[in-house]
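Pasting a structure below so you can have a look.
All protein chains but one are shown in place.
What follows is chain A.
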Amino acid sequence: MADYFSTWLPEGWDWVGWLVAAVIQAILLLHVIAVGAVVFIWLERKVAGRIQDRLGPTRTGGKFGWLQTLADGIKLLGKEDLMPTDADSLLFKLAPYISLTASFAAFMALPFASDWVGVRLNIGLFFILAVLGLEVFGVILAGYGSGSKWSLFGGMRQAAQVVSYEVPLGICVVVPVMIAGTMDLVTIGDQQAGLFSNWLFFHDPFCMILFWVYFTCGIASVNRAPFDLAEAESELVAGFLTEYSGIRWSLFFMAEYGSMFLVSGLAAILFFGGWNGPIPIFFWVPEGNFPLETLANLVGLGNFMLKASIGVLVMMWVRWTLPRLRIDQVITMCLKYCVPIAAFCFVGSLIWTAAHLPFLNDVLPMQARADVREGWVQDIDDRMQRLEKRLATEAYELNSAVEGGPQQEAQVSDDIDAADRVAAKSTRAQEEAR
């Protein structure tokens, strides 16, 4: 995008292009979280209503109560901003922003369509996991900074849960990386182009199991039911959120919905082909065709959003269906079930891949996948070709300048001769004058 803007700008003003591109991308990403939260909060109420056999919001905004979130937002803005006297004011005020920032920063490396990504990192997946790990700070600081025992307990439980679920999550994520041979999320997604059987979910039976482990750990790491006992209403009032009110409270929830979308989006890229639909439209688009490629990317964006939203919907469905787990059940689930299953699937998938055993995914064009894997090198190749062309033309011009002229050279030597003669004449004249 920055390159595109730079073409409109005069030489030396490239940085303006970069700045504009950065601002546009940041605003777009912010809207993914903000607008996403608005829609998902409304959806959550509707889903809860349907599952529990009631209607959900109907009054605000006419049909389906679609203005409900906006009304909620206005209500939250109007609420009094309370802070307990015992609270550590600095940490209390900072905690929601830390949660939100961690959630937001991870979106930076999340691709939304092929190469439509804020920062294309060679290690995008690892970066997202690392940044998601920071979200626990918001929880801990909120729990501690509130100066209340409910908050402290809630924060401790939540932190223990998030930290322990990072272990199986990390193991689950390694398998798609191993199959794809890269941590670049754009490349992992592009490798699954083609029929839906190319998605890594269908790579081998172990991957099919692994996805469910990943999704369970994802739900736990974003603190959703049935793993939300940290904010259990009955036992802990509302966990680490007890003392928060108004807009600060809603910032925590915005971070939660952002993380939900992030985890589902990551699942879509790692296991369900990301922006690739079930039918390979990307293959029919001729390479380098600007409007068609953008159109294909827009369809891809729609695919990705749909898949990630379905993930969020499933999370809501789970929340309103399953009862809350006790803390010992939560930790048992993680250490006794998720970690061993993930490790077993890791080894199984490893052997399956190494032995080239056939599965649904076998129809996939291996060469195409290998080509995409080298995408990073491809980019440098393109640059190299452009540079080579430029160097060649420059060298050609230089050559033709040299070749094009015996006459030129003669002219030059004539000029030198002439200058010499003039100089000699002038010296002679000077001597004569003396």
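Going forward, a residue touches a chain if its C-beta (ideal position, glycine included) is under 8 Å from a C-beta of that chain, and two chains touch if they have at least 3 such contacts; residues count from 1.
The working rule: contacts and distances are computed from a predicted model.
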item	value
Name per UniProt, for the chain absent here [options: "L-lactate dehydrogenase complex protein LldF", "NADH-quinone oxidoreductase subunit J", "Amino acid/amide ABC transporter membrane protein 2 (HAAT family)" or "Mce/MlaD domain-containing protein"]	"NADH-quinone oxidoreductase subunit J"
Residue of A:136, A:175 or A:345 touching the missing chain in the full complex	A:136
Listed residues A:178, A:295 or A:395, member touching the removed chain	A:395
Full-complex contact with the absent chain, from A:51, A:70, A:83 or A:156	A:156
Residues from chain A at the interface with the omitted partner, ascending	10-15, 18, 88, 90-91, 94, 121-123, 126-127, 129-131, 133-134, 136-137, 140-141, 144-145, 152, 155-156, 159, 163, 166, 379-380, 383-384, 387-388, 391-392, 394-396, 398-399, 402
